[in-house]
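Yeah, one chain of the complex is gone here, protein chain that is, but the others are all in their spots.
Which chain is which? They are A, B and C, in the order written, and residues in each are numbered from 1.
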Amino acid sequence: MKKIAVFTSGGDAPGMNACIRAVVRGAIYHGIEVYGIRRGYNGMISGDIFEMTSQSVSNIVQRGGTVLKSARSKEFMTPEGRKKAYENLMANGIEGLVAIGGNGTFTGAEVFYNEYQIPTVGCPGTIDNDLYGTDYTIGFDTAVNTSLEAIDKIRDTADSHDRIFFIEVMGRDSGYIAIQSGIGGGAEIVMVPETHTPLKKVVSTLKEGWTRSKSSSIVVVAEGDEEGHAAEIAEKIKEQVGDKLDIRVTTLGHIQRGGSPTAYDRILASRMGLAAVEGLMKGHKNVMAGIVNNELLFTPFIDTIKKQKPIHDDLLRMVHILSI
Amino acid sequence: MKKIAVFTSGGDAPGMNACIRAVVRGAIYHGIEVYGIRRGYNGMISGDIFEMTSQSVSNIVQRGGTVLKSARSKEFMTPEGRKKAYENLMANGIEGLVAIGGNGTFTGAEVFYNEYQIPTVGCPGTIDNDLYGTDYTIGFDTAVNTSLEAIDKIRDTADSHDRIFFIEVMGRDSGYIAIQSGIGGGAEIVMVPETHTPLKKVVSTLKEGWTRSKSSSIVVVAEGDEEGHAAEIAEKIKEQVGDKLDIRVTTLGHIQRGGSPTAYDRILASRMGLAAVEGLMKGHKNVMAGIVNNELLFTPFIDTIKKQKPIHDDLLRMVHILSI
Amino acid sequence: MKKIAVFTSGGDAPGMNACIRAVVRGAIYHGIEVYGIRRGYNGMISGDIFEMTSQSVSNIVQRGGTVLKSARSKEFMTPEGRKKAYENLMANGIEGLVAIGGNGTFTGAEVFYNEYQIPTVGCPGTIDNDLYGTDYTIGFDTAVNTSLEAIDKIRDTADSHDRIFFIEVMGRDSGYIAIQSGIGGGAEIVMVPETHTPLKKVVSTLKEGWTRSKSSSIVVVAEGDEEGHAAEIAEKIKEQVGDKLDIRVTTLGHIQRGGSPTAYDRILASRMGLAAVEGLMKGHKNVMAGIVNNELLFTPFIDTIKKQKPIHDDLLRMVHILSI
Partner (left out) sequence: MKKIAVFTSGGDAPGMNACIRAVVRGAIYHGIEVYGIRRGYNGMISGDIFEMTSQSVSNIVQRGGTVLKSARSKEFMTPEGRKKAYENLMANGIEGLVAIGGNGTFTGAEVFYNEYQIPTVGCPGTIDNDLYGTDYTIGFDTAVNTSLEAIDKIRDTADSHDRIFFIEVMGRDSGYIAIQSGIGGGAEIVMVPETHTPLKKVVSTLKEGWTRSKSSSIVVVAEGDEEGHAAEIAEKIKEQVGDKLDIRVTTLGHIQRGGSPTAYDRILASRMGLAAVEGLMKGHKNVMAGIVNNELLFTPFIDTIKKQKPIHDDLLRMVHILSI
């Protein structure tokens, strides 16, 4: 393998830059030329491809976002789009790809390989931590800490006013951010898509706490909870408890996607970026680099896409015990 | 004056604890006994009043929220409520009050004085910075920095995806947080209640930026803007620009009220707390301690309530120039 | 087991409060009375022991330091001291102990058990991450992130002035903080006690970088490196390179011990605190709760004290590759 390219695709995540840096410097270290592609598959199609040097990734390890920019590409879902992408890669002599993204990204790479036999190794870049094949995804630890800092701030004001706050964090299909920031933030209740928390139970837990003279309560809600968004849930709860409890809602939103990555995410991203390059060199293809139980391993895209990563039961149990 | 009491009232603000600490230690330094009242006027009515020592305010200068808790009191608006409050103060021998809060708090103190002649000196504690009689209020600098950090994070993801973000910050009647976090965050547009920004102008500025190849744009909206909330404004803009621009909305919400106060807020709060005690000693009453042009001065409650503090024109002009 | 006590001992670490909270609430959840002991073994000897309630650990999960305070106890190393400690525990009816600390703490507990048969389960609380029996210790992730933020700040000024910085981080016997904050901070060189980095190699790496037009370099040094402290190493390097390179030194010091714990540390500490209580209930004694490969397990104190936890070779290799 003499020439590879790297791109970021799908929702951005803190640590993507650290990963790009590791891919670029890892490749150069091994004597491989390395190109960057801007805006994911869109740049592959439009030919926004350029050579990267060691210096081009200086001073980016600490930056949020992605210097290669990211996008979701509709055109790549068409055979015409993929044909153009292939031709641009060929024109640049690209023999392998490192794709930093999530399931949508890997699905695209799988289809692309079947048509054009360009091997891809993926790095799991998504704040949601919903990918099978790795204990943690790039960006997750930062997103949890960002949510946690927000919860800490809200706890200050909740406590001062004896209020109950419903705080919505990201996680359409996954409660990972909710559960971790909930435990870390000392939440009384955490509502996640993986398990059903009946509203009756929420009401009784809140009331019980206030009987035991809690002066404030935090309920962390994953955006994908089956009872709806935090605002809707709060409305329903208000209907049941009336004016007795002072209930407020905050939706954290896109702040969870940005910010300087934590140490954990920078190191994880660096390890995975380097692993992806070395994986391509060893002939791996259509697999995602992941770290499970501290060991680096490669999981076929097809498994990362289809298999579910369950949430740790212990964590849900802990929310309950620690909030008594 | 031998015995005074301190309380926090209305919306909490970072730095209130630093102010309480300064009141307590300032009083003790001057040989005055000092009591704390919990939950503002509500605690005055219910008799939740207790003596404070130097140690009782140890290690709180850095904490958000208020250890005395805060509330808005409906009962204090009634003659019966104020009578109970007066009796409780008398029972404890309280001769003067330090009220940390905003206009609602000061209005209450004014009415109370007219009935019972207990002098109050106020400290401006509100993140909105909308009080006449001081350049900055306690909590404002922290709220601006919190908003700014959020904007920085959102800029990361906005840039990665070439998106436009409408970010709503606090400020029902005042654009101070919006204007300062907007300039600090490099926003393209800032919408505040003090001036009218027509939506046509917003659209043309955004389009112009994108023609000049801006890859992302930030619009900071004060919650009290006359065009509505950020979500409403964004909807109207989307109708006008269609799918060409990828527009998102984030409402920062209550995170702006919490968090460890900045150096500026801790020092401001400390100066004002001490000034309030020394003001009471000198016979001041029904005035707010403030700092204008670096000088400490006392402004009658009646002026802080009625007079408007205009926003600096220079700042609005700067938003425009710096985003070209 | 009806009554247990918890204490923190040795150097404090962020997350100890989260651990105390989990011990207290975990015990109460299981119907066990729980006492706190102040200042580690010193408080056991002096009888500074008091009952803790669920509310006594409210709002501490996010605080650095330890509400139970910590100390190293010389008196506990004497039979007289341990006798007094035993008598105080008996007087309070304490049947089991949770000790949050490091090897010194566990050694004391081991000796104590042999004399008085009071079982202890330990939680690994130390920023150094040098304990066998757990992948991470409580406080390590926070210390790494604190160091990393400092390195990020220093990188700003190093870059602006084309300077080389030697940054000393904590780690007397262990390079864990150095290696992780070094990789995360994009350091050119990391010097740790576990491996020897000859000064000749440091000089050649720095010179090489500057030939390749690096504008600044960071060398992270663990305080226990065999070449000496960062200041000494920098002096030796200056002698060899002369005035050509502008070399500065910063020793991060005790900021690494403080601060609000990260999400990782809060969750780790919570899991371990709960595990310690449940471990005592199941009859475990003289073991440390740890998490290895995501699994909770108990390791005899004797192993945590005697066995070495090696540093991951991959990480040292990465420093080299990523700084090219």
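The working rule: contacts are C-beta pairs under 8 Å (C-beta built on N, C-alpha and C of every residue); 3 or more make two chains touch, one makes a residue touch a chain.
Just so it is clear, the structure is predicted and the values come from calculations on it, not from any experiment.
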Neighbouring displayed chains - absent chain, whole complex: B, C
From C:54, C:129 or C:146, residue that would touch the chain that is not displayed: C:146
Identified contact with the non-displayed chain, of C:229, C:248 or C:309: C:248
Among B:48, B:75 or B:135, the residue in touch with the chain that has been omitted: B:135
Absent-chain contact - pick from B:134, B:157, B:180 or B:286: B:180
Positions on chain C where the hidden chain makes contact: 8, 12, 14, 16, 39, 63-66, 69-71, 146, 150, 152-162, 165, 215, 248-255, 257-259
Touching residues (missing chain, whole complex) on chain B: 21-22, 25-26, 28-29, 54-55, 58-59, 61-62, 135, 141, 144-145, 148, 152, 155, 159, 180-181, 183-186, 212-214, 260, 262-264, 266-267, 270-271, 274, 293-294, 296, 314-315, 318, 321-324
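Quick note on the criterion: only the chains that are shown with their structure count from here on.
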Touch-based graph of the chains, sorted into line, ring, star, complete or other: line
Distance-maximising chain from chain C - centres being C-alpha averages: B
Where chain B and chain C are represented by their mean Cα positions, the distance between them in whole Å: 39
Euclidean distance of C-alpha centroids - chain A vs chain C, Å: 28
Whole-Å gap separating chain A and chain B, where each centre is the average of the chain's CA atoms: 35
Sites on chain B at which at least two other chains make contact: none
